[in-house]
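The block underneath contains the structure these notes are about, expressed in structure tokens.
For this depiction, one protein chain was excluded, whereas all remaining protein chains were kept in their positions.
For clarity, chains are labelled A and B in written order, and residue numbers in each chain start from 1.
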Amino acid sequence: MKKMIFILSAVIIGGLTCGLLDVPHPFGDPGVVPMDEHFLGQALKDLSTENVVTSIVFDYRGFDTIGEAAVLFTAICSVTALFREGRKKS
Amino acid sequence: MIGNAPFFVVGLLFLWGLMAIFTQKNLIKIAMAITILGSSVNMFLVALGYRTGGRVPIHFLEGDGGPMVLPTPQAMTLTAIVIALATTALILSLIMLIYRHYGTINVDEVRRLRG
Partner (left out) sequence: MKPLSLIVRTGCNLFAWFMLVFGVNVVVHGYASPGGGFQGGAIVATFIAFLLVSYGGEKIHSWVNEKIYDLILEETGLLLFITLAFMGLPTSFFYNFFTIPWEAYQQTGRLFPQGTTAIMSIAVGIEVAGALSMVILSMFKGIRLVSDRQIEEEPGHDR
């Protein structure tokens, strides 16, 4: 079992190192992304929002945020239900 | 090669979390490893959107210098962090209930059946 784990880790490390030698976009140069250029140019003009990240989270991609709020609400409901009062002691 | 050093750091952090999940027996340590793994993925996403000499993507606060960094990976990372927080709360709650039922958080001892 230990030997299998070490072989697996060696394979993963080797594969990741070979992959990092030839990434399509190196660090510090993501290339031209038209969507982000549009956001950076238009967020202040259209919405008068100084913080571009906030305008993306709550306006351009609000649908992701609504799903995330639903996930958070579901997790809180399950945590509250796990520790509800009146559970019998084991 | 040396310019990609942040990606190497993120890869090492990811492998650290993965190896901890495979080898550890303590459930709390496994939860910590899952959190480290998620944090490494978040760091990879933020590092993908960085531009050399870039500024913070906030108008009138950016100072002088080159172009702004990409804002969309940062926004998506913000969403991912909150989801990871909810998942971590649920994992820790289940670990507390496992400790209450079995009296231990060792994986090998939890595996045995107990009425």
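Quick note on the criterion: contacts are C-beta pairs under 8 Å (C-beta built on N, C-alpha and C of every residue); 3 or more make two chains touch, one makes a residue touch a chain.
Remember, it's a predicted structure, so these values are computed and weren't measured experimentally.
Looking at the complete complex, one finds that the omitted chain is in touch with A, B. The chain that is not drawn here is touched, among residues B:L18, B:M32, B:A47 or B:L78, by B:L78.
Interface residues of subunit B facing the missing partner chain: 56, 58, 61, 78, 81-82, 85, 89, 92-93, 96-97, 99-100. The missing chain lies against subunit A, touching residues 44-51, 53-55, 57-59, 62-63, 65-66, 69, 72-73, 76, 79-80, 82-83, 85, 87, 89.
Please note the rule applied: only the chains that are shown with their structure count from here on.
Centre-to-centre, using mean CA coordinates, subunit A is 9 Å away from subunit B. Contacts from subunit A toward subunit B in the complex involve residues 5, 9, 12-13, 16-17, 20-21, 23, 25-30, 33, 35-36, 39-40, 43-44, 50-53, 56-57, 61, 64-65, 68, 71-72, 74-76, 78-79, 82-83, 90. Listing the residues of subunit B that touch subunit A in their complex gives 1, 3-8, 11, 15, 18-19, 22-23, 47-52, 57-61, 68, 70-72, 74-76, 78-79, 82-83, 85-87, 89-90, 93-94, 97, 100-101.
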